[in-house]
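Of the protein chains in this complex, one is absent; all others appear in place.
The first chain written gets the first letter, and so on, giving A, B and C; residue counts start at 1 in each chain.
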Amino acid sequence: MIYSRKVNFYETDAQGVVHHSNYPRYFEEARGFYLESIGYPYEKVRNELNVDIILLELSVQYKNPLFFGDTFSIDFYISDMDRFFFVFEYTVRKDNTVIATGKTKHACINRNSRKIVSIPEVLRLK
Amino acid sequence: MIYSRKVNFYETDAQGVVHHSNYPRYFEEARGFYLESIGYPYEKVRNELNVDIILLELSVQYKNPLFFGDTFSIDFYISDMDRFFFVFEYTVRKDNTVIATGKTKHACINRNSRKIVSIPEVLRLK
Amino acid sequence: MIYSRKVNFYETDAQGVVHHSNYPRYFEEARGFYLESIGYPYEKVRNELNVDIILLELSVQYKNPLFFGDTFSIDFYISDMDRFFFVFEYTVRKDNTVIATGKTKHACINRNSRKIVSIPEVLRLK
Partner (left out) sequence: MIYSRKVNFYETDAQGVVHHSNYPRYFEEARGFYLESIGYPYEKVRNELNVDIILLELSVQYKNPLFFGDTFSIDFYISDMDRFFFVFEYTVRKDNTVIATGKTKHACINRNSRKIVSIPEVLRLK
């Protein structure tokens, strides 16, 4: 699955490149795009299933900078899933250059108790 | 009342200056500092009074840029308050240079109904 | 001219709504969209004209909150322009509800001297 967009000016920093803290946000956008594509946008997950998706682990390898004006794509997929946990892996590219790779591990929690619950069936349809 | 701190690198943009969207955040920090100083930190306002403070109007005049490494101060006060609304005014300075001026107008809402309520007595003690 | 997109989760705050500091960022996105539509994306303005566009004044009136999952549109136009300054006005809507209105005043500066210069001809074609 591929999510793509242009860098916003406010995402750059005084080094003239996209600040590293935006990559976790780009990954979140990609996951939102995924949830929409399976017909379960995140607001529906929250409102209908009373579930929040939380982040347990994050890693990013920064290979090349993104500059203002760049358009990037995120090639991503679910690389692992068991009853409670799922993992996304991401490759950020500009044209054919790898900008960054990343990995995020998640669980679902009940929005009231904030306890981890098993992943709802509807989210299991990759 | 004066709130002061140093610019964070992640607040700069590719023009090499603090991005303008951080000034409303600096003003929010200043208001949080004010609430603490009167013994009513915002989390207490939310939890004990069940009230959220919302922003109705914002204006900023940008006079001079802030650069990475700068320390700035915000000189601010409540310039107006009636039963429902209150206004803060701010002057951001670096040494003796005025960096920006600003104004924010607020009201209190009940956290459940999200309707505007009169300003709680404890917040009226300037 | 209309710019439209969906709220990102990371733009929300603990009140459950879009944090007010994102609106200046949305306005910036809208201006970027405008510059692209006239064939002069901001990176081209910076690289070819050696000009930065700076913000001198900002005002926002917040009428109704945006929630996570909302799609909003920004209806905006250049309401004033002379030799040195130009003003954008914005109306943010969700369906037919006005969420916010805003206004930003800008000038162009030379990227080296950081002095205000007259607005380049190519940016005058509204």
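Following the convention adopted for this analysis, contacts are C-beta pairs under 8 Å (C-beta built on N, C-alpha and C of every residue); 3 or more make two chains touch, one makes a residue touch a chain.
Note that this is a predicted model, so its numbers are computed, not measured.
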**Study point:** Absent-chain contact - pick from A:M1, A:L35 or A:L55
**Key:** A:L55
Check your understanding: Among C:F9, C:Y40 or C:F85, which residue is in contact with the omitted chain in the full complex?
Key -> C:F9
Practice item. Spell out, residue by residue, where the missing chain touches chain C. Key: 9-10, 12-14, 16-17, 19, 21, 68
Practice item. Extract the touching residues of chain A with respect to the undisplayed chain. Key: 15, 20-22, 24-25, 28, 52, 54-62, 65, 114
Exercise for review: Just the residue numbers, please: which parts of chain B touch the chain that's not shown?
Suggested key: 6, 8-10, 25, 28-29, 32, 41-44, 46, 67-69
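By our rule, only the chains that are shown with their structure count from here on.
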**Study point:** Remotest chain, chain B as reference, centres from CA atoms
**Key:** A
Check your understanding: How far is the middle of chain A from the middle of chain B, if each middle is the mean of its Cα atoms, in Å?
Key -> 32
Check your understanding: Quick one: chain B and chain C, Cα centre-to-centre, how many Å?
Key -> 22
Point to revise | Length of the line joining the C-alpha centres of chain A and chain C, rounded to whole Å | key: 26
Revision key, fill the gap. Expected list for chain A, residues touching two or more other chains, is 9-10, 67-68
